[in-house]
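A protein chain is absent from this complex, but the other protein chains hold their places.
Chain lettering (A, B and C) follows the sequence in which the chains are written, and residue indices restart at 1 in each chain.
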Amino acid sequence: MDAEEVRGRVRDLLAAHDPLDTERVAFLRARFDAGLAWVHFPAGLGGLDAPRSLQPVVDAELAAAGAPDNDPRRIGIGLGMAAPTVLAYGTDEQKRRFLRPLWTGEEVWCQLFSEPGAGSDLAALGTRAVRDGDDWVVTGQKVWTSSAHTARWAILIARTDPDVPKHKGITYFVCDMTAPGVEVRPLRQITGEAEFNEVFLTEVRIPDAHRLGPVGAGWQVARTTLMNERVAIGGTSVPREGGMIGIVADTWRERPELRTPELHSRLVKLWARAEALRLAGVRLRQQLAAGDPGPEGSGMKLAFARLAQDLSGFEVELLREEGLRYDDWTLRRPEKVDFNGRGAGYRYLRAKGNSIEGGTSEILRNIIAERVLGLPTEPRTDSERAWKDLPR
Amino acid sequence: MDAEEVRGRVRDLLAAHDPLDTERVAFLRARFDAGLAWVHFPAGLGGLDAPRSLQPVVDAELAAAGAPDNDPRRIGIGLGMAAPTVLAYGTDEQKRRFLRPLWTGEEVWCQLFSEPGAGSDLAALGTRAVRDGDDWVVTGQKVWTSSAHTARWAILIARTDPDVPKHKGITYFVCDMTAPGVEVRPLRQITGEAEFNEVFLTEVRIPDAHRLGPVGAGWQVARTTLMNERVAIGGTSVPREGGMIGIVADTWRERPELRTPELHSRLVKLWARAEALRLAGVRLRQQLAAGDPGPEGSGMKLAFARLAQDLSGFEVELLREEGLRYDDWTLRRPEKVDFNGRGAGYRYLRAKGNSIEGGTSEILRNIIAERVLGLPTEPRTDSERAWKDLPR
Amino acid sequence: MSNPDLLYSEVEQDLRASVRAVLTDHCPPSAVLARLESDEPCDLGVWRTLAAELGVAGLHVPEDRGGHGASVRETAVVLEELGRSVAPVPFLGSTVLATTALLACDSDLVGDLAAGTTTAALAIPLTTAPGSACPTTVSVGEDGLLSGRVTSVVDARAAEFFVVPATGPALYAVRADAPGVTVAEVVSLDMTRRIADVSLASTPGVLLASGDRAEAAVREAVRVGAGLLASEQVGIAEWCLEETVRYVKERHQFGRPVGSFQAVKHRLADLWLELVCARATARYAADALACGSPDADVAVALAQSECAELAVRAAEEAIQLHGGIGMTWEHPAHLALKRAKIDQLAFGTGGEHRMTLGHMVHLPMDIPSLAQT
Partner (left out) sequence: MSNPDLLYSEVEQDLRASVRAVLTDHCPPSAVLARLESDEPCDLGVWRTLAAELGVAGLHVPEDRGGHGASVRETAVVLEELGRSVAPVPFLGSTVLATTALLACDSDLVGDLAAGTTTAALAIPLTTAPGSACPTTVSVGEDGLLSGRVTSVVDARAAEFFVVPATGPALYAVRADAPGVTVAEVVSLDMTRRIADVSLASTPGVLLASGDRAEAAVREAVRVGAGLLASEQVGIAEWCLEETVRYVKERHQFGRPVGSFQAVKHRLADLWLELVCARATARYAADALACGSPDADVAVALAQSECAELAVRAAEEAIQLHGGIGMTWEHPAHLALKRAKIDQLAFGTGGEHRMTLGHMVHLPMDIPSLAQT
């Protein structure tokens, strides 16, 4: 399969379904069925068994023809995390059932992994799943779930055996978010918004047919999911001053009355750090393109979080009197995070989450130290003991 | 015993031994015998069993009379570490033999604690002491020993039982530095100087009569020594700009051509940190004087090291072209550290040692976290195993 | 400067205990959180208890003027406790700013403030820095009436009257219910200490002072505000450190308390050490102001330099080391963060204070090499 062949498939699709004439979902279904959803997926499951590198060709051709996309940021968890996991571990039946509406956006997915007592130490999770005939009965509490209130399905990990060490007693499920016993409550953040939810599961029945992977193998399955989450981060290219630094630099340029020599030193230092990090991202993508990814990716999220926090803190200071104010405390439930559309105070508060969500900076430093630098792990006391006996 | 009584003793001493007429050592011996060496020591051992707070009264009266002192910086290890330990753990015979010439400076002391393989983890030391009749035969290597080349005696800790956990198999000795098998080699530092020495011990015979404390109790004895070391640090009062900051501030004032706005911001920040640390020291001494020492002392050395390093690094930067130069690389063996009498490059290099000698900053942070903040210790793997089985 | 007293006296410790007891009982985090979005920015019940019963509103007011004849050292101790609890009471606006200004112009109005029966606010932007020009956005008409607008006035909503700097320069007392007065609350980053824009339109006022005396009164209020705010910042940092230490001792991950991980321990040890140094500067500022020390301006700038950023850093570390829970609205960590951040801006940022400090301690900023470019 080469680029020309793929272009032929796109032409066929467009000929059969004029995007300007076809209803959006109908077009997306047709695209999926033509194997042009994710070309590296198997034939029949939205793909063509083609190299992943051909996907941009498809996307570009379709965009040029005015075709609708599947609003990938809205269904990011489904695309980025659920789909690769279903593909890797699902039964044929599961793949057929889930992948098409996932990709078209007809069914939104969310992720039920973190718990109040299991954050960085995700494998310590306590949500219990007990076998009952053909079903599993699930009870527990999950947290930091975005899209839970719009989701049809969730990927869920739960403890099926408390008597073995924590990594070994976990099983991975697909949970129907409309099932009885699923309760979603918005979780308000320090910004005033509720991007996330708490999800309470009370004797929720999940058919065994919705188990992904073997009983007790949930941790390995979850690693596939999490690896795909990390890949997704830091992959986008921005121009110079394309991020938060651009907003701050423009304020500096437009409002001379705010300037002091000390702030100037700090601003230029931040500018240089932002540009260095941007160049490190460019270099990382060049390495990826050259087929030699290198370990640099592990650090991008960590560096981005620190920069965003320092920059937004600086911005509030730069603004002085204006920094005393906030744009809006109303409890909102945004579907996407928009750093740049809000005020400096929002950026300052929201950026605090950058070093916590999706792996804390502390965990990322552990990962860099151990996997990149090869430093020894700390003595562990929790790997060999039964989950139920762990201190908490 | 009150201040008036003590003043009377001083008058008696001065009447019997006119300091202007008496040979220096003879005067110091007389002062010791009069109980005016350290008034809180027992009578007969240089003291009067008086409150420690009366010592400044004695020192001031004698200084006013033009009496010689015992050059305390030259014999700091003896005064600050050996003497309190001999007093606490020594036999009567040991106290009589050692304390008088220690205090008069006739016998210089050094400390044989650290080893190449036992720095922060001092209790892991490997120098062996094996009983042989009335003697112990000691073999091993010690390092970071100041004054070893001028010392008559050393306080020494050595392993007498490798089959028990590391803290339990150590014994504390007084070692004769003139004994056969003691070899002292200067240890050159990155400054070019050799402030310290390595000391190689090869079958050095130490009579059991020079053991301090019970066999196997050396770690507890050493804690007395080390606690006295820590008390000695940070006890001195300095005026504003009295330390390294004064040198740097004066350079700023005198050499306008070196200034940049960025350096100005940094200098004032350093000035503020230096002044804050100085005030914290003033506050600490006020707490001590009020009989409520508080935990603040634990941090003073740590903060001083960081400030000295930042300041000296800044100074080299401030000097630009002059910073490329060094005053003198000659191998010298100074008896005291003099930060301010040398050039900026020396200060920069020497200050690196501030966060290593006398307890690394990492160890000090552990101590603050555990003893001041009450945070839990890390899981230990080395406390219960026999010393000989520890990984190294 | 020679012999500052940097300790807490027994009287101060007793005062601290009383204030803390009131705040613990009547102003727990849940109460502060519940009030965040209410239309009543201040907890006047708590304020009455503190001001009238404990007498915190009159500590640094002489006895013959209705106060307790203590000093701003004691006022600073109260601010430490208010920083710990982020209690929504008009202490800064009324007791620190307005009272200090009124004391400086010998106004009788100080008595009611000291008694805690009335509250006032000083009509200047909260970000006014010591030594900056007296704000004069309010002008006096030929009819003697006041018109103009002052932005970002702290504790304005609770004020029964305003102390208003006006052109002249002059200082007026203006009743909050006088004709033409509008208090427009803005959305504050720190909803526990809200600001408002105060407008006057042909509003009558009572002249308190004019000329140098008016200017000096405002300057002294700002200087005392900046100097004592350092104690609030110490209180914020102290609370953040204590809460975080408590949390990481309890929170287990990987089968052990989070607080047993060395990286966490070292960060908290560093924070503690910075707090030790910052506290010394805050005490020094309070003592220097209380004694009228010639070094007071240096002491204030130094304290702001060290304490403003420390409080922010402590709150940021608290959020980070609490992990997800610290990002939630329900947890009080964000209250400390927001208070610390607006305190950083109040009365000038740390950087601005360092600029002043450099000038005062003869570390000049004039850069000959720049003059050429």
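Simple rule for what comes next: a contact is a pair of C-beta atoms (placed from the backbone, for glycine too) under 8 Å apart; a residue touches a chain by one contact, two chains touch by 3 or more.
Keep in mind the model is a prediction, meaning the values are calculated, not measured.
S.K.: Mind giving the shown chains that are in contact with the missing chain?
M.R.: Spelled out, the missing chain touches these shown chains: A, B, C.
S.K.: Out of B:94, B:189 or B:287, which residue would touch the omitted chain in the full complex?
M.R.: B:189
S.K.: Which one, B:59, B:241 or B:317, makes contact with the chain that was left out?
M.R.: Considering the complete complex, B:317 is the one touching the chain left out.
S.K.: Based on the whole complex, identify which of B:133, B:291 or B:391 touches the chain you can't see.
M.R.: Once the missing chain is taken into account, the touching residue is B:391.
S.K.: Thinking of the whole complex, not just what is shown, which of B:59, B:106 or B:121 touches the missing chain?
M.R.: The missing chain is touched by B:121.
S.K.: Touching the hidden chain in the complete assembly: which of B:52, B:325, B:371 or B:388 does that?
M.R.: B:325
S.K.: Considering the whole complex, not just the chains shown, which residues of chain A touch the missing one?
M.R.: Missing-chain contacts on chain A: residues 240, 249, 252-253, 256-257, 259-261, 264-265, 267-269, 271-273, 275-277, 279-280, 282-283, 286-287, 290, 296, 299, 302-303, 362, 364-366, 368-370, 372-379.
S.K.: What does the interface between chain B and the hidden chain look like in terms of residue numbers?
M.R.: 114, 116-121, 124, 143-144, 187-190, 192, 260-263, 266, 309, 313, 316-317, 320-321, 323-329, 345, 348-349, 352-353, 355-357, 360-362, 365, 378, 380-382, 385, 390-392
S.K.: In the whole complex, what residues of chain C lie against the chain that is missing from view?
M.R.: Here the touching residues of chain C are 261-266.
We adopt the following convention: only the chains that are shown with their structure count from here on.
S.K.: So, what's the distance in Å between the C-alpha centres of chain C and chain B?
M.R.: 43
S.K.: Counting in whole Å, what is the centre-to-centre distance of chain A and chain B, each centre being its mean C-alpha position?
M.R.: It comes to 55 Å between the two C-alpha centres.
S.K.: Hey, what residues on chain A touch two or more of the other chains?
M.R.: 261-262, 378, 381
S.K.: Give me the residues of chain C that touch two or more other chains.
M.R.: In chain C, the residues touching two or more other chains are 256, 261, 264, 351, 354-355, 365.
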